[in-house]
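Heads up, one of the protein chains got dropped from this complex, but the rest are sitting where they should.
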């Protein structure tokens, strides 16, 4: 199994959990859980593969879809045991982000993409699945939540991977470093409210 | 004309009718009708073709776009004759779904896709055009309406097609069986309230 595949499995499973939890908030049926879980789980990687003109990862290996479906069924059976679904969504989404960003970075590196494209593919793979989930289910997109780091975490994670490669580290180290930085920043933002200054020199929506 | 083409024509025409009816609810002008109709009509098939790396079906044969535009103009001129636009949207959408799912199945089979990919392409071709229509026009996506079968109908329709092929039926029989099962389930859900149990072990959106 290549690094991209292993990371894709991880991010598919965890993103599927978040998708199914959002489905539970929208009170869908089991097939709805599976639909939203699959959309969330493979959305980011599909955008990455279409833009890079790679074969879409789950078309060649549909086991990814089975993984997402199992995650959805698991959540359908157990979500009532959670004390706070919203909190679980935030933290699982942070974990999925931290796995999906290095997956995007590794895929783009494997295609010989230029470094800005590597960074963008890291961000796109990490962010677009969750963005589709939130737009389709009519939640406020996590990507755009005021006063939280999200895209920033993916950006700095991807930059960390490139920096580690530039100083001569092997790919595996770079990908692990990417995951750690991404998760640490997103987790820090969730737990301690880390943020960048937001734009508010005037009242919103005028 | 191949089976995929014939089914694509049918689903393009009927989905375009639903798109134009949604445009009439949003009180757009004639060009807005055509825009929403075309988005709805070719959206699902475009997603299918991009993911399968086929040539996008309406780029090679733009007559599909003409078909969708004619449907939009027809609705612009006649929608005021309908007693209930919403009811017409639901039933036409059910018909379009029942034609688009076998179109997706046939396209994926023609590419030699693995069976889970065939099922997903059936669902994607059936569901994504309507999903784009509803997200863009700010309607509640039919896909996600609580207590109605939608994705489930597409799923079982696609599975029916595969089952018929596995027991040795010709492709045409499989596609017709797929359309019948999809329409019967969706129609039954609309007419008699057939549904799967929804997830509600706790209050929503907490």
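Should a chain be cited, it is by its letter among A and B, assigned in written order, with residues numbered from 1 in that chain.
Criterion: contacts are C-beta pairs under 8 Å (C-beta built on N, C-alpha and C of every residue); 3 or more make two chains touch, one makes a residue touch a chain.
Being a predicted model, the structure only gives us computed values, none of them experimental.
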{"item": "Residue among A:63, A:77 or A:144 that touches the chain left out of view", "value": "A:144"}
{"item": "Which residue of A:117, A:163, A:176 or A:190 touches the chain not shown here", "value": "A:117"}
{"item": "Contact partner of the left-out chain, one of B:65, B:92 or B:149", "value": "B:65"}
{"item": "Which residue of B:6, B:70, B:114 or B:135 touches the chain not shown here", "value": "B:135"}
{"item": "Chain B residues that touch the omitted chain in the full complex", "value": "23-36, 38, 46, 50, 55-56, 58-59, 62, 65-66, 76, 79-80, 84-86, 135-138"}
{"item": "In chain A, positions touching the absent partner", "value": "50-53, 113-117, 120, 123, 127, 131, 135, 140-141, 143-144, 146-147, 149, 151-152, 155, 195-202, 204-206"}
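Going forward, only the chains that are shown with their structure count from here on.
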{"item": "Geometric centre distance via CA averages, chain B-chain A, whole Å", "value": "28"}
